[in-house]
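Here's a structure for you.
The other protein chains are all here in position, but one chain of the complex has been omitted.
After this line comes subunit A, so read on.
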Amino acid sequence: MTEPMHEVREFILGRNPRLGQLPDELDLIDSRAINSLAFVEFIFLLEELTGEPIDPEEVDLDDFRTLNAIQARFFQQKAA
């Protein structure tokens, strides 16, 4: 796992201690691991980790649905 994805995972687990574990394909939206109240903080975290601003109008809900989707959308190029 890349370092930024480790931080993403820590962020989600930190806010959802009851989850215990976080499978890569868990639906983060349906499970409410990321809800509307955590979303702003999550966007800021991703901006800090990628070093680039994120235009919320440009992103799709599915970009945040699983850890795999987040990796693919925000960190694929950096990880390669």
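Here, contacts are C-beta pairs under 8 Å (C-beta built on N, C-alpha and C of every residue); 3 or more make two chains touch, one makes a residue touch a chain; residues count from 1.
The definition used in the following text is that contacts and distances are computed from a predicted model.
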Protein name as given in UniProt for the chain not displayed, "Electron transfer flavoprotein subunit beta", "AurF domain containing protein", "Permease" or "ABC transporter substrate-binding protein": "AurF domain containing protein"
Given A:E3, A:E25 or A:E48, the one touching the chain that is not displayed: A:E48
Touching residues on subunit A - with respect to the absent chain: 29, 32, 34-41, 43-44, 47-48, 54, 56, 61, 64
